[in-house]
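Left out: one protein chain. Kept in place: all the others.
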Amino acid sequence: MSASASIAPPGRSAFQRFLSGYGQEIVVFLSIIFLFVVVGAINPRFLSDTNINSIFAGNAYIAVAAIGMSMIIMAGHIDVSVGALIGVIATIAGTLAVNGYPVWIAWLVPIIFSMAVNAGVGALVAYTRIPSIVVTLGMLSILKGGLISATAGAWITNMPAEFMIAQMRPFGIPSAVYFMVALTILASFFIKYTDFGRSIYAVGGNMEAARAAGINPERVVVGVFALHGFFAGVAGILFATQLQVIQSTVPPNLELTVITASVIGGVSILGGTGTVIGSTLAAILFACIGSALIFLNVSAYWLRAVLGLMILATVLADMARRRRAK
Amino acid sequence: MKKLTLAALLGLGLVSGQALAAGWTGGDDQQTNPLACDGTPAAAAAMPYDGGAPTNPPDRKGKKITVVDVPKLIGIGYFNATSKGIADAAAELGNVDAKTDGPTKANIDEQITFLDNYITSGVDGILFAANDPVAIAPVLKKALEKGINVVGYDANSTPDARQWFVNQAQFNGIAKALVDSMAAEIGEEGGFAIVTSTFTTPNQARWIAEMSAYAEKCHPKMKWLETVEAQEDNNLSFNQATTLINKYGDELKGIFGMTSVATPASAEAVTQANKCGNIAVVGLATPNAMKPYVEKGCVKSVVLWNPVDLGYAAMQVLRSVADGTLQPGATSVKAGKLGELQVINGSEILLGAPYVFNKDNIGQFDF
Partner (left out) sequence: MMSARLLRHETILAVLTVIALFVLAMLSDKFFTGENLLNQGRLMSEVGLVALAMTFVIVTGGIDLSVGSILGLTAILLGVFWKYLGLPLPAAIVLAMACGTFAGWVNGWIITRFNVPPLIATLATLALYRGLAEGISEARSVRGYPEWFFFFGQGEVLGVPFQLWILGIATVIAAVILGLTPFGRATYAIGANEVAARFSGIRVNATKLWIYSAAGFLSALAAVIFVSRVTTTRSDMGTGLELDVITGVVLGGTSIFGGRGTIIGTVLGLILIQALKNGLALSGVKGDGTIVVIGLVLIGAILVGALFDRNRGG
């Protein structure tokens, strides 16, 4: 749009560097602010603390899962089985909790299980060179079919109150929000300032170049999948403890929501770039849109069409921004 | 540019929202038949049998038969319960080999594939709960052509595609029970919202249409605010119900849950918002999922038939059809421990009036 921005002067200010480094995050963040301002002006109840709480807390598990997914995508891979995995984790956690195991076991065992499963997936992907979409498509079938065979969808109820970690509210803020914020910050520092973290970008950018630079790309891929398993595990626990009932089914379309949050948040599907702050912001943006459409009286029949248009608008805005940045 | 786009989108959304504000969102476009406000039963017009008939079925009287039950989907509590009823009845009858199998999501295409496979494998009887009444018809007719006995339950097909349909409760009866319960709790002028699964689910769409018609006739001042979709997803139902509570504040006096997932999730949303007693939750649900809320007094009444009985009745009816003891034109049928069940609407068998669970009796049920 503006010709002046396309030719960046050699000595750019810190602010400009910040803008170019976090362009997509800023777009998403401004969209959130924009939504809050506009919808809040139309219906002030949108800005009530209960509504803001529920927008953040009700969808924190998606943001947490999107952190892991972002790392996977940065490394040049994808996982379409994450929704099924979260369903399985929630069921294992709930089953342990109602059978009288201490709550820390009910929280930790599923997370470890999730890391182990995904490390296995990562090993298959890294050492046999099977594309991750193939392995995870297969895992999607296996986890889903296995879950139904094992539980037949029997609901889990009567879980002990101390198990319900997502319902706890230290200082009046739902604990899921703490998890979302803390894990996002931790993960971004981890990616930015540790050797392993930086090697994720290197592997996603160019595997052979990474190897030449002394990185063991196979090990990085296994590690990234295991990390993704950790985040999916935490997401599964938050998902399981939000309500008094666990459905023991695979949450419909959750993998699409998680992947969409990651890519809208600026993680390039080609690998090598992106941040987890962006994916968390995108997950929040989705939650805002979902809530805002109800507050704005958008016809329920047209809700999904409007959502699709908004995703498309965000994507195109990002593309226009990148073109300008070039 | 981006903001312009967004603003344009929001504008579009607002316009379409207003343009379609008439009527309750989520109801279907078929004819409604609201009951009388005081519950006087309408004079039942005797209808001739309008079901189908299998072509040259072998004589199955008293012989062991294999039966497959293909519900809308497997792996959810409700159809788990109907499946248990079917297994119970099969065990009691002793001469039926029954199993339940079906798609893992409520998908008409996959359901047809399952039915097709079982027709090929040569079963004697099919029990089904249709994902779509019309779409399932061709494959069911194919089963009838192969001499297979076909009986539906929970969700009907077009009548000529099956022999009998076990109706858990009439749509207008459910609608009356739900709307009357809501009116009793929130008063004649209260505002309420609806949480449903999807607008394309036939039963839910039918109930909402009947509720709308009945409310207009008998509780004209009650105010419908909005209907939201929440799939069959617990967390989404919870989020949607919470958003409704946040949006309408004191204007919202009640929430209808249209599925056994939406109702407990709505009750949970009301509980977590500390609105117990201020916002009523009325809906269809299974007693186990609702016990915590009913016992705490957050939910006063839950409407449902017993899905175990529904499966049990369906299996009993199928056996009677196979034995030839239930013939077109019959006015009732014996269904084991459930006793004599009434034939209505030509080829439907009525399970009974919907059951209303409350604080006093909910403890006695376990499903």
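The letters A and B name the chains in turn, as written, and every chain counts its residues from 1.
Quick note on the criterion: contacts are C-beta pairs under 8 Å (C-beta built on N, C-alpha and C of every residue); 3 or more make two chains touch, one makes a residue touch a chain.
The model shown is predicted, which means the values in this text are computed figures rather than measured ones.
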Touching the absent chain when the full complex is considered, from A:Ala106, A:Ala119, A:Leu140 or A:Ile284: A:Leu140
Only one of B:Pro54, B:Gly102 or B:Gly352 touches the unshown chain, namely B:Gly102
Residues of subunit B touching the missing chain are 16, 20, 26, 28-29, 74-75, 99, 101-105, 107-109, 112-114, 116-118, 120-122, 132, 134-138, 198-200, 205
Just checking the interface: what residues of subunit A touch the absent partner chain? 80, 124, 128-131, 133-135, 137-142, 144-146, 148-149, 256, 259-260, 263-264, 268-270, 299, 301-309, 311-312, 315-316, 319-320, 323
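As a convention for this text, only the chains that are shown with their structure count from here on.
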Rounded to the nearest whole Å, what is the centre-to-centre distance of subunit A and subunit B, using the mean of the C-alpha atoms as each centre? 35
For a test of understanding, state which residues of subunit A touch subunit B in their complex under the given definition. 1, 27, 31, 34, 38, 43, 45-46, 48, 50-51, 54, 58-59, 61, 144-145, 147-148, 151-155, 157, 167, 239, 242-252, 290-291, 293-303, 306, 309-310, 313-314, 316-317, 320
Would you mind writing out the residues of subunit B in touch with subunit A in their complex? 1-3, 5-7, 9-10, 12-14, 16-21, 25-26, 74-77, 79-80, 104-105, 199, 226-229, 231-235, 238-240, 242-249, 261, 264-265, 268, 272-273, 288-289, 291-292
